[in-house]
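This is the structure, below, for whatever I ask next.
Missing here is one protein chain; the remaining ones are kept as they sit in the complex.
Order of writing sets the chain letters: A, B and C. Residues in each chain are counted from 1.
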Amino acid sequence: MKAKIAPWIFTASCPSIIGTVDVVTRYMAEAGNYIDEIHSFDDRESGLFFIRIEFLPQHDDFSDAVFSEHFADRAAEFDMEWQLTAPNHSPKVAIMVSKYDHCLNDLLYRFRTGQLNIDVTVIISNHPDLEELAKWHGIPYYHLPITAETKLEQEAQVRALIEQYDTELVVLARYMQVLSPSMCEYLDGRAINIHHSLLPGFKGARPYHQAWEKGVKMVGATAHYVNNDLDEGPIISQGIQTVNHAHYAEDLIAKGQDIERVTLFNAVKCHVEKRVFLNGKRTVVFGG
Amino acid sequence: MKAKIAPWIFTASCPSIIGTVDVVTRYMAEAGNYIDEIHSFDDRESGLFFIRIEFLPQHDDFSDAVFSEHFADRAAEFDMEWQLTAPNHSPKVAIMVSKYDHCLNDLLYRFRTGQLNIDVTVIISNHPDLEELAKWHGIPYYHLPITAETKLEQEAQVRALIEQYDTELVVLARYMQVLSPSMCEYLDGRAINIHHSLLPGFKGARPYHQAWEKGVKMVGATAHYVNNDLDEGPIISQGIQTVNHAHYAEDLIAKGQDIERVTLFNAVKCHVEKRVFLNGKRTVVFGG
Amino acid sequence: MKAKIAPWIFTASCPSIIGTVDVVTRYMAEAGNYIDEIHSFDDRESGLFFIRIEFLPQHDDFSDAVFSEHFADRAAEFDMEWQLTAPNHSPKVAIMVSKYDHCLNDLLYRFRTGQLNIDVTVIISNHPDLEELAKWHGIPYYHLPITAETKLEQEAQVRALIEQYDTELVVLARYMQVLSPSMCEYLDGRAINIHHSLLPGFKGARPYHQAWEKGVKMVGATAHYVNNDLDEGPIISQGIQTVNHAHYAEDLIAKGQDIERVTLFNAVKCHVEKRVFLNGKRTVVFGG
Partner (left out) sequence: MKAKIAPWIFTASCPSIIGTVDVVTRYMAEAGNYIDEIHSFDDRESGLFFIRIEFLPQHDDFSDAVFSEHFADRAAEFDMEWQLTAPNHSPKVAIMVSKYDHCLNDLLYRFRTGQLNIDVTVIISNHPDLEELAKWHGIPYYHLPITAETKLEQEAQVRALIEQYDTELVVLARYMQVLSPSMCEYLDGRAINIHHSLLPGFKGARPYHQAWEKGVKMVGATAHYVNNDLDEGPIISQGIQTVNHAHYAEDLIAKGQDIERVTLFNAVKCHVEKRVFLNGKRTVVFGG
């Protein structure tokens, strides 16, 4: 079986008008970029066009800068926002946690083994508990406690760390704090949170207890972008697990952990592979 | 492979105290009833005990009456509510529908082919559309139109039909009317409804449109007993289907139909096989 | 919510070389065809390129003939096999069955309600059992009995019917006969069969009994194109169902029926929507 050559990834979105595909694919052909895979989609409700292309440059002098120079004007005609991502680009990721370690452990495992193409540069927590796990992976761990009174101050420290580590993506891996509106705005579109329910069911606190009360036969998890509306950010992925009458709330919590970590992993993977596009309050996810 | 002999089914529930199992299993042994399968469960929150037994009488003179005569006093000591169901008992079922026929078609198919051990004796609708389908299966169809003004009157007609046909179970197979409180009370515990969402998410009208708005990645369906709290009756079964950005509300509706019909079938099958027990606002479902 | 306008569908495949996408998308732009959705994929093992496009012509004079006239030469340069499918095209389908009716009933239900865009023109069976079901749907039913001695003769009759009804797709909806090599060749690539196991596990006869013997915890179904290698045709879709120790072979058969019919439906839907491409002994299925 042939080895895979990692492709460049081109992604773009703009208003839906005729020619949006052609402006991209024609340039690719002219520039000698071999297209391996395309997904495009026009959302007829939002009137927006989305495209993701994996391609292999055929010329040795290919560069991000040359692509930009040649393509920028063409894109501008279509009011197109676009992005080029280098093969195997590993974005710098900050992970925020509290005491639960199942999501952190999973992300670090996949980071360490190369299953997830990220560069975890810093772990930030409001508790000291998970420091040893971070240490074993050789990642700096910051313990920034928080109280109602110190919330804004702590968030300022968090921001400083996010800046300091040139963070491209923040992952809230069961960080059990409600973010302030200004923090939400700061993270808008570049932070992924895992919520332990199938949103919009069971928003807010203790969703597994809520689920037990209702006697549901399935529990789930939702990974979504952080925005300024708590538990209402655009959904990237969801997962479920069947349960039954013999599962008490503590069992739902345990069973849910497997779903949470897989759902969060899927969302982060799709994000890193540039498969996710914001589309108003919704997302487009290609080949997720 | 040996042929299956259909078993008698014994079900019971009572407060959890020591001896609840023994009073049943000892009687079974003494009476020469061979136990094929037991499920029992004590809910530590509600303090209730539930048991379901499949058994094969070994004596020719076994009868419901004899069982009752011998067992009733023992059960009374434990404040036990219990029920005996004959092998292959087919309860008389009334199905209520509106215009959507996917659930009705599925139930009738399974009724006709013996996959579902029910006796569909009457179909009641507020629309005339599905009469031909009923006719082909040789089942009486009553078209009882309804308006805001005639709701109570129509419901009285429905009740009369339910009585007339000695109905043991009513199935609301996408009957698109909000039942009055008195009708809910009348049907309490002996009617199963299918709701086209993963309750308690997307209660109320047009759940697939709500789901589309939220950009969920999964849609589902919930089969539950009717009680006096709309869309809050005890849940029997749930099913889900993954969806993506390319699915508009009309696609969710189409995709959801497969989940609705399978989920409703599962719930009715569990009910008919006496696997479902009410446990406050929740249910116990054995081997569902 | 805006109503969906049914798109034209363009599909093509050819050897992977640079420019395969551009030759298509450039023509689409020049011809004023608005592209709604693209999927393309290059298989690096087979060295083949596959593309599927949904588009909306913007000019009133669009026609299949004009498209062909203008595009054929360009396609020829790339050795491209391509096909244009009109909006809501309903291919003429012949369904072959024996005695089991669950798949037939499902396909006819979806045909009747418009969930599946097919035109079922004829039903052919080696048994008389399902004639009434066909009749209720107003579809001609041919009972062509078969024995080891009459197999080739019967298959000739089947072929004659397939021709007579201008059949575009044959669906073997639990047709319980092994086709002769010449019949397989005749149907190659234009017949879909449902096998009641997760192929290549449990090939051959009585797969549910085989599954029970092995004590598997999941049973499944496989929809595949017919080719000259029995139960080895290219797989289009698969489905599974969890089972447990309490399920005997007869239970697996019953549980499997739901999977079989959904799996067959998915495969037929994907085929009809031109989502499926042959890729050697494998398939490419876009957005299935």
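Assorted remarks:
Note that a residue touches a chain if its C-beta (ideal position, glycine included) is under 8 Å from a C-beta of that chain, and two chains touch if they have at least 3 such contacts.
Everything quoted here is computed from the prediction, not taken from an experiment.
Looking at the complex as a whole, the chain kept out of the display touches A, B, C. Among the residues C:S63, C:T150, C:Q164 or C:N244, only C:N244 touches the chain that is left out of the figure. Among A:D101, A:E168 or A:E260, only A:D101 touches the chain that is left out of the view. Within chain A, the residues in touch with the undisplayed chain are 1, 4, 37, 101-102, 105, 109, 113, 115, 136, 209, 212, 246, 248-250, 254, 257-258, 262, 287. Although one chain is not displayed, chain B still touches it through residues 1-2, 4, 18-22, 25-26, 28-29, 32, 34-42, 44-45, 51, 58. Interface residues of chain C with the unshown chain, by the touch rule above, are 41, 43-45, 198-202, 213-218, 220, 234-238, 240, 244-246, 248, 279, 281-285, 288.
By our rule, only the chains that are shown with their structure count from here on.
Its C-alpha atoms superposed on chain B, chain A is turned by 180 degrees; the angle is given in steps of 5. Compare each chain's C-alpha centroid with the centroid of every protein C-alpha atom shown, and the nearest one belongs to C. The greatest centre-to-centre distance from chain A, using averaged C-alpha positions, is reached by B.
Mean C-alpha positions place chain A and chain B at a centre distance of 41 Å. Within chain C, contacts with two or more other chains are made by residues 1, 4, 37.
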